[in-house]
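Before we start, here is the structure in question, set down as structure tokens.
Removed: one protein chain of the complex. Kept in place: all other protein chains.
And then chain A:
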Amino acid sequence: MKFYAEMLDVLYMREFHAIAATLAKLAKDCIMILAQEQMHFIVNEEHCSTSSPLVWVSIASKDYFPEFQMTPARPEQEFIVLVMSAMHLSRALAVLRSGSSSSVHSCKLNLKQIQFPCISVIASVVSPSSSEPREVVHDVPVTVVPPSDWISYMLPKVPNTQIVLGIPSLRLLRSLIDKLKNISPSLIFHGSTAGELNLVAESDMATITTRFSRVLLHKPDQEQSEVGAEAEADVSCSVDTRKASAFFNALQLPNEEIMIGIDSERCICLQLDIRSNVVLHSILPAVCI
């Protein structure tokens, strides 16, 4: 079982750290699935009141890593599956965030066995005071998941949704949902093919309706012809406000657009395209009012 990857681009390294930081805000542990050309992270849903939702990130290795070598334990296996502390990973990568004070040349990830299995994060940093690069090494302990258990670590599938809307103002949405959690425990997402998204929070004391008009509509590829394209359709789903807020508050990425898919009365699925082949997903399950 071997894994070695190297990053060279400053922008990509910063993004990679932002992804790890987002995961660390969501949960204690994260799952890393390494495939031949893909790297996936999964953070599972936590079942407590201030819980965070299920979030997963898929990274096409070609985009971020000029070098990416993965050799599974046995040739017939497809993956290496690891569990690690999201916080440790995020801290190990924190040096990549560095601004003007120092610059990072490269960052290597290496699966190693010291006394225990770990992912070794080696960043080569040049500080302004000296020309010699120094190496910052963090060993993040990991647990290797045997293939017999892989079934419980499968990558989630994006559910089919009736409508997908692209919201260009993530910043406003974030502060809105953060405030709404103090008003009502559940939040209704209502989308229509006319290009509108309404967020409704209701309680005894107040009703708050926010409309995002002229949002971009991404039609799902299949089954559209049956419904009749010209008929205006709308779907809605009610979700836990705290869970939604936990997701939006955790986001550490600079993206301003988010795609919101609504599966009527089943779930809201959120998709953040960090780049074309680097995508963050989340699912907010429906709640009964």
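Everything that follows uses one rule, which is that contacts are C-beta pairs under 8 Å (C-beta built on N, C-alpha and C of every residue); 3 or more make two chains touch, one makes a residue touch a chain; residues count from 1.
Assume contacts and distances are computed from a predicted model.
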For this session: Would you mind picking the UniProt name of the chain not drawn here, from "small monomeric GTPase", "Multifunctional methyltransferase subunit trm112", "Cell cycle checkpoint protein RAD1" or "Ribosomal protein bL31m N-terminal domain-containing protein"?
Result: "Cell cycle checkpoint protein RAD1"
Exercise. Of the residues A:D234, A:E257 or A:D273, which one touches the chain left out of the display?
Worked result: A:D234
Problem set entry | Chain not shown: contacting residue from A:Q36, A:Q69 or A:S169 | A:S169
Problem set entry | Among A:K25, A:H40 or A:H190, the residue in touch with the chain that has been omitted | A:H190
Problem set entry | Where the unshown chain meets chain A, residue by residue | 168-169, 171-172, 174-176, 178-180, 182-183, 188, 190, 198, 200, 202, 204-215, 234, 236, 289
